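Each remark here refers to the structure printed beneath this line.
FYI, not all chains are in this one, though none of them got moved.
Chain IDs A, B, C and D follow the sequence of writing; residue 1 opens each chain.
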Amino acid sequence: MPGPATAQILVKSLGSSVLVKLKGGREVRGILRGFDQHLNLVLDEAEELKSNKTRKLGTIIVRGDNVVFISPVM
Amino acid sequence: MPGPATAQILVKSLGSSVLVKLKGGREVRGILRGFDQHLNLVLDEAEELKSNKTRKLGTIIVRGDNVVFISPVM
Amino acid sequence: MPGPATAQILVKSLGSSVLVKLKGGREVRGILRGFDQHLNLVLDEAEELKSNKTRKLGTIIVRGDNVVFISPVM
Amino acid sequence: MPGPATAQILVKSLGSSVLVKLKGGREVRGILRGFDQHLNLVLDEAEELKSNKTRKLGTIIVRGDNVVFISPVM
């Protein structure tokens, strides 16, 4: 399980848009619907961002070990 | 085991087509027949997508640690 | 142990030819003789496929953590 | 859990600015708000530093396995 500080931010971000930086430089953005102890994430209305292009993905499950950082979108 | 939110999406996707982004940029698409606690996936009528080419694979088992994200095909 | 769905496909493939995609783009093909909880595979009459070349290997043990996907050959 | 020496530095750095070097050469900087047993970090007012560019990220959760080193900003 992520520690309390980590889990607290994620809980607060449920239902909000987050930016997820992935290993290898890719980024995805979506509404955080869930997460688990491996930092696996469920995102709704997800988009993959690559250079200047955006690709709509709908709901996705991101495997936690690909995550570099998660940032609530401002 | 994937957490409840993750497992719930996967259970709902059983029997439906999913797009799986793999590490290294490859993608496979197929009908989700099963998954387990490592996010190992069983896909039917699977196809490997690479650049503009498609390669038919039939049933495949994807080892979970290659998965970047899983997306129900819209 | 791979979950039931994964193990079921592998059990059904015992004695049949499978294609194994490995990390780094390599592929091997052979008759599946066994597998274990790490997805280590035993293949008979194995061949390594690289670009357009084939290399006969006989019986091989593939370490499971190299596997991207396993596909019964059609 | 990080050992006592490691945890002690992190506890002392709570509320202060830290520089985090990530695998692949990226760096992020922010105010340390929390950490857990995997070295997952919560940073406030985080910025991603890349070559000469800075990108404001707000609050972020850095997954611990990306961390090379953490340095309190002098």
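Throughout what follows, contacts are C-beta pairs under 8 Å (C-beta built on N, C-alpha and C of every residue); 3 or more make two chains touch, one makes a residue touch a chain.
Everything numeric in this text was worked out from a predicted model, so none of it was measured.
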Problem set entry | Identical protein chains in the complete assembly, only 4 of which are shown | 7
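Methods note: only the chains that are shown with their structure count from here on.
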Exercise. Using mean CA coordinates as chain centres, what's the chain A-chain C distance in Å?
Worked result: 33
Problem set entry | Whole-Å gap between the CA centroids of chain A and chain D | 18
Exercise. How big is the gap, in whole Å, between where the Cα atoms of chain C centre and where those of chain D centre?
Worked result: 41
Exercise. What are the residue numbers in chain B that touch two or more other chains?
Worked result: 23, 65
Exercise. Chain A touches which residues of chain B in the complex?
Worked result: 2-6, 8-10, 19, 23, 25, 39, 64-65, 67-72, 74
Seminar exercise, completed: Touching chain B in the complex, chain A uses residues 22-24, 26, 28, 33-38, 40, 42, 46, 56-63, 65-66
